[in-house]
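Apart from one protein chain that is not included, each protein chain of the complex appears where it belongs.
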Amino acid sequence: MKTELTISPQRINEIALSEHQAISEKTGAVVTFSGIVRGQEGESQISAINYESFDKMVEHQFKLIFSEISKHWPIESIRLVHRIGTIKVNEVSLWVEIIASHRKEAFAACQYLINEMKNRVPIWKTPIKR
Amino acid sequence: MKTELTISPQRINEIALSEHQAISEKTGAVVTFSGIVRGQEGESQISAINYESFDKMVEHQFKLIFSEISKHWPIESIRLVHRIGTIKVNEVSLWVEIIASHRKEAFAACQYLINEMKNRVPIWKTPIKR
Amino acid sequence: MKITVRFWSYFVDLTGCKQTCIEVDQGITLGQLHEQVCEQFPKLTAAKNSTLKVVDVDYQNSNFVLSDSNEVSFFPPVQGG
Partner (left out) sequence: MKITVRFWSYFVDLTGCKQTCIEVDQGITLGQLHEQVCEQFPKLTAAKNSTLKVVDVDYQNSNFVLSDSNEVSFFPPVQGG
């Protein structure tokens, strides 16, 4: 299973990422997920979210999750980009791409990855009010 | 809920489609799915698949599924493109995009849509052997 | 009355035609029409239990009573995606 992990303050360019999609003769399904900063957090209108990360541990925890996925499902490739720093409303904070032969495992792995990330990967948000 | 449905023999241009992604202040999740023609169908190596469709019914059945989705989940937008005619290995036959506030409903709706399509939407495949 | 029946996918190969026009009695059900079509095109009989039955653009079950303006389609399981 190929994996690619990027934690960076740079704007996520989904178009550029899609152009580098690495499919094979066996590929039947590509699931992508984009997490986008919403204009409202709880009750308050916000203009952006500041994401803070414990980088060394983020990388380690993502690798543990990737390895769990590779044991559970036949996945060809995972690419994950998490942006950190200040991310404005309507901008992408998280981008995930899962490539597999069949859609069921691609969807299962993608959801597992995001759920586990939300449980364990040390990234925190601070909303910036309008 | 916005919907956009395209059934066409034209090559699916995922990049161009992504460029027209219509997100709002409430958007938190974009799930996309690409179905890709695999090089193997059962035991035999294939070079392409020919997709035949009963167009008028395809459109009607997709609209029924969209309306079921809008009743079950708060989805902002669904775009679906199904290519028909001869589609070569590694080319995209199906592209789906679901936009919602939260990922859970986006994933649920996307999987429901594809599963129901496979049950009901009158499209048939004929593999073309190498 | 006359009903137009359309075939799809490999049912076209089994019947040798994309559509046909069948003379039926008033009040015939979709199931009865299916039986009649299988008699006329015996190669469809093997696929009888898995045949999907459609009136215009909606799936219907065997009890559906046909009327004059209906167009019927018979086809094997669908395979989109």
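Chains: A, B and C, in written order; residue numbering restarts at 1 for each.
What we mean here is this: contacts are C-beta pairs under 8 Å (C-beta built on N, C-alpha and C of every residue); 3 or more make two chains touch, one makes a residue touch a chain.
Owing to the predicted nature of the structure, the values given are computational and were not obtained by experimental measurement.
Sort by label and list the shown chains the missing chain touches.
A
Who touches the missing chain here, A:23, A:100 or A:123?
A:123
I need the residue numbers on chain A that touch the omitted chain, in ascending order.
With respect to the unshown chain, the touching residues of chain A are 35, 51-54, 56-58, 60-61, 82, 93-94, 114, 117-125.
Just so it is clear, only the chains that are shown with their structure count from here on.
Among the chains, which is located farthest from chain C on the basis of C-alpha centroids?
A
Could you state the distance in Å from the CA-based centre of chain A to that of chain C?
Distance between chain centres, rounded to whole Å: 48 Å.
Using CA atom averages as chain centres, what separation in Å is found between chain B and chain C?
About 27 Å separates the centre of chain B from that of chain C.
Averaged over CA atoms, how far is the centre of chain A from the centre of chain B? Could you give it in whole Å?
22
What are the residues of chain A that contact at least two other chains?
Counting only residues that touch two or more other chains, chain A contributes none.
Please set out, as single numbers or ranges, the residues of chain C touching at least two other chains.
none
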